[in-house]
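All protein chains but one are shown in place.
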Amino acid sequence: MGLTTALRRRTPLRPLIVTAPGGEPARMAVERWCDRHAWSPAYAPAQANALVVCGPGSAALDAVVAEVWHQLPLPRRRVTVRAADDADAALRHALAALRSPSYRPDDAAEPDGHGTGGPRYPEPDQPAPDLPAQGGPGGHDGPGEPGGHREHGEPSGYDVHGHEHGGHDDRAHEHSAHEGGHEHSGHEDGGHGHGHGHGGMVLPGGVAMADRGADRDGLMLDRLHVTLGPALYPWPAGLTVRLVLQGDVVQEAAAELLPAGPRHSVVPAVRLLDQAHCLLVLAGWPGAARDARRLRDAVRAGAAPTGYRRWATRVRRSRMLRWSLSGLGPLPGGGPGTPTGAGSSAGARARAGAVPPTGAGPANDVYGRLSAWLDGLDAVFAGRAIELVEPDPGLLPAALAGGDLAAARLVVASLGAAPVHEPVPERA
Amino acid sequence: MMLQLFLLLAAALLAIGLYGALSQQSIVMIMMGLELMVNAVIVAGAAAWWFLAPHRPDGQVLVVVAITVMAVEMAMGFAVTTAIFRARDVDTTDAAADLRR
Amino acid sequence: MVRQAPLWTALLAGAVLLALATIAAVGRGVAVARRAAGAGTPVAEVARLLAQQRRSTLAADRLLWRSGPAAVCVAAALAALVVPLGRWTAWDSPVGVVWFNAMEVVVWAGLWLVGWGANSVWGVVAGYRFLAQGLAYELPHMFALTTVALGAGSLRVGDVVAAQSGLWFVVWMPVAFVAYLVAALAMAFWGPFDAPAQADLAGGLGAELSGVDALLLRAGRYLMLTAAAAFAVPAFLGGGAGPLLPAWLWSLLKTVAVLGFLVWLRDRLPTVRMERYTELSWLVLLPATLVQALLVAIVVLLR
C-alpha cells in the first residue's frame, strides 16, 4: 500500500478531454495547462486518469460522459471546466486529489448512473445491441437475403439452415451462451424472428447479429457499426459520426451534431491554428502540432505570434505531409453547397479516382484544406481581415465513404471553418 | 534411443494433424491440420539427418522442401478460399461439395 | 575478433538494453518539453502506470491480450543477445543475423495479439495496419540483412564485424542501410511508422491498455527500437572499430548515435499512411534492395 501511495504521489495528469459545444476556450485552456507540464492528453479512456469535460453540460452529453467515465481505469478523477478561467484551479485540484494518499476509488467525484447511447467502442464481433436505424441505401439487408443475417463470419448455408429450423441443439446452446454474456435489445421473436427497424438482424432469442453487405472487394464481409464521438480527442465539439465499417473501410457514414452551445467570438487566427493543431495531431506530427498549439496560445494571450513564419514554412514544405494527406476525403462537386446524403461507396470511389494528384493550388482534399488554412493565417498575420465559413456537417457522409477508419478522423478534422479572403499577393 | 523419441514426436504430430484434416469442416481448420502434418515431416527429417546420415545434406534439404511446401499450401489455400468465398459465399468443404457431382 | 562471453553476460546484455532504452525515453521526454524538466516525464509516467488499474474490456481474450506486450519485450531482449558489445557477445550464434530477424518477427505476433485481444475496433484495425506495415517493411529488411551476410560471407555477427575491418558496410551498401533504418523504425512502430499506435486510432494498439500492460507495451517499443539501433552497429557501422577509445565504448557510442537519430526523427516527420507506404515499399524499396544485393554479390564474386 505504501508503494502504491508513493508511486501515486508522482503521477502526472493525463486528461481525456471531452468538449461540449461551446467549450472550445475551456479546452484550449486545459491543453495549455497540460503543455506547461509537458504532459500530453489521452486519446482513449484507458490511457487517462482524469476525465475533463470542457464547457457547459447538457443532458445528451452527460449521458455520453457517464458511459466514458466507466471506461477509465482507477485511479481516476472527473473534472468539469466550464470556462477557460476555471481550468487552472480545477486541474490542480484534480491532480492533488489523484496524488493524495487518502484517495479512495469510490470518491464522491465519481458520478453513478449508466448512460446509454453514448460513444461505444463496439467490439468487432458484436454489434452494439441497440443499433440506431441506419439511413441510406444498403443500410438494411433484406431478410430474404441468405447472407444478410449471421454472426461474424458464418457461412450462410449453414446459418440459414440453423435458423429456419430453429431447433438445432447446438445453436440453441450458443444463443443462450450469447445471451448470458451481453445485454441485448430483448426481442422475443419466435423461431423466424427478424427484428426490423434495427441495423442488425435479430436472431431468435433476441441477439443482434452482425449483418453483411456488398463491399468493393466482392467479399460480403461483416458490417461493423462504430460510433465516433462526441467523447473523442481531438474531435469537433458535439459531433457524432456513425460509421458502417467493413474491415476498416468506411462504407456509410451519418453525422449529427449536439445542439450548439453558447457562441464565443473566436479570433479567426486562433480558430485556424486550433484546427491545424488538431489535424496535425491526427496526422501524427507531434512536433508541428505542438508548435501550432503554442502559437495558438500565444495569439489567445494577445502576444505576437513569433515563429509563425517558420512553422508555416515547415508545414508547407513537408513533402511527407503532402504525400500522406493528399487525395483524402474529396468533397463531392469540389466544394460546399453541393447536395449530400449517404453517398454510395461506388460513387465516392469514382470521384476519388477523378481527383488529380495535388499540383498547384488548394486541391479538394485534406491537404488542400490545410493549405487553405495556412493561406488564411498568412492573410491574418499580414494584417488583412478574413472571414470564416462554418463547416457543413452534411458534407461529411460523402467525404468519409470509401476511406478507412483513420482517414475518417483526418477528414473530420479537415472539415473545419474555411477562411475566405482576398488572395495574398505574395507569400514566402 | 533419441532417434526413436524424435520419430515418436513426429508420429504424434502427424496423427493429430490427420485427425484435424479429416474431422474439420472449415477450410482454414483443415489447412491447420495439414500444417501440423508438415510439422511432423520437419521433425522427422531433421532427426533422420542428425541420427542417421549427417554427412549428407538430404535430411536438411527435406526440411527446406517441407517449409516451402507449407508456404505454398498456405498461400494456395487462402487464395482458393478467397475465390470460393467471393463466388459462393461459403468457407466449408461440405458446402463446396458439389464439386463432387 | 568477437568472442563468446560467459553465459551470465546475457543478463548484462539485457541490462544494457534497458539502460539505453531508458536513455531514449528520457531523451524523448526532454525533446517533447523542449527543456530539461521534461526528463522526469517518462519516470512519472512509469509511476502512474504502475499504480493504475489493469482494466479489461467486454469479451476480451485476456490470455492472448496480456501475453502480447510481454512478447514484445521478450523479443527485444532476445534479439539483443546476438549484438556484440565491443569484443564480447553474449551469444555468438552461428546464425546470429537470422536470429535477429526471427526475434524481430516475434514482435508481429505480439502486436497482433495486443490488437486482437482487446476486442476493440481500434485495436483490431491497428493490428491489421501493423500487418500491412510488417509485410511491407519485412522484405526490404530481409534483403538488407541478406546483403550484409553476403558481404561478410557468414551469418555470424562476429564475422560480419570482422569483414568490416577495412571498409564499413554502410559505405558500400547505403541502400541496404537505409532500408534497415526504415525497418528499424517500422518494427518498433516508431517515428513516421507509428500508424498502428497513432492518435487517429485513439492510440491504436494501446487504445485499451492500462496499467502494467500499457507500461510493458511502451517499454517493449523502446526496447525494440534500441535493439534495432544496436544491431545496426555491427551490421553496418563496423561494430566496435574506432580510434583511441576501447571497443565496447565505441559500440555504445555508435548505438546511442543511431538511437538518438531515430528518436529525433519522431518529431520531425508526420506519420506515413499505410496505403502510401506499402506501395512505395513494394515498388521502390524492394527492387532497390534487390539491386543492392546483386551489386554486392558481384563485388564479392570478383574480389
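Note that the chains are named A, B and C in the order they appear, and that numbering of residues resets to 1 at the start of each chain.
Convention: contacts are C-beta pairs under 8 Å (C-beta built on N, C-alpha and C of every residue); 3 or more make two chains touch, one makes a residue touch a chain.
Going forward, contacts and distances are computed from a predicted model.
Choosing from "Acyl-CoA dehydrogenase", "phosphoenolpyruvate--glycerone phosphotransferase", "NADH-quinone oxidoreductase subunit J" or "Stage V sporulation protein AE", the protein name stored in UniProt for the chain missing from the display reads "NADH-quinone oxidoreductase subunit J".
Just so you know, the chain we are not showing touches A, B, C across the whole complex.
When the missing chain is restored to the complex, the residue among C:T41, C:S56, C:N101 or C:T146 that touches it is C:N101.
Within the full complex, the residue among C:W116, C:W190 or C:F236 touching the omitted chain is C:W116.
Looking at subunit A, the residues touching the absent chain are 124-126, 151-155, 158, 170, 173-175, 177-178, 181, 216-219, 221, 247, 249, 323, 327, 349-350, 352-353, 357, 402-404.
Residues of subunit B that touch the chain left out of the display are 2-9, 11-20, 22-29, 31-33, 35-36, 39, 42-43, 46-47, 49-58, 60-61, 63-65, 67-68, 70-72, 74-76, 78-83, 85-86, 91-92, 94.
Residues 59, 61, 63-64, 93-95, 98-99, 101-102, 105-106, 108-109, 112-113, 116-117, 119, 124, 128, 131, 134-135, 138, 155, 273, 275-280, 283-284 are the ones on subunit C that touch the missing chain.
Here is the rule we use: only the chains that are shown with their structure count from here on.
Once the centre of each chain is set as its mean CA position, subunit B and subunit C turn out to be 32 Å apart. For the pair subunit A and subunit B, the distance between mean C-alpha positions equals 45 Å. For subunit B, the set of residues that touch two or more other chains is empty. The residues of subunit A lying in touch with subunit C in their complex are 4, 7-8, 10-12, 14, 38-40, 42-44, 46-47, 49, 71, 73-75, 121-126, 181-182, 224, 226, 232, 234, 245, 247-248, 280-288, 290, 318, 320-321, 323-325, 404-407, 409-410. Residues of subunit C touching subunit A in their complex: 29, 32-33, 37-38, 41, 43-45, 47-48, 50-55, 57-59, 119-122, 124-125, 128-129, 192, 194-195, 198-203, 206-211, 214, 266-273, 275-276.
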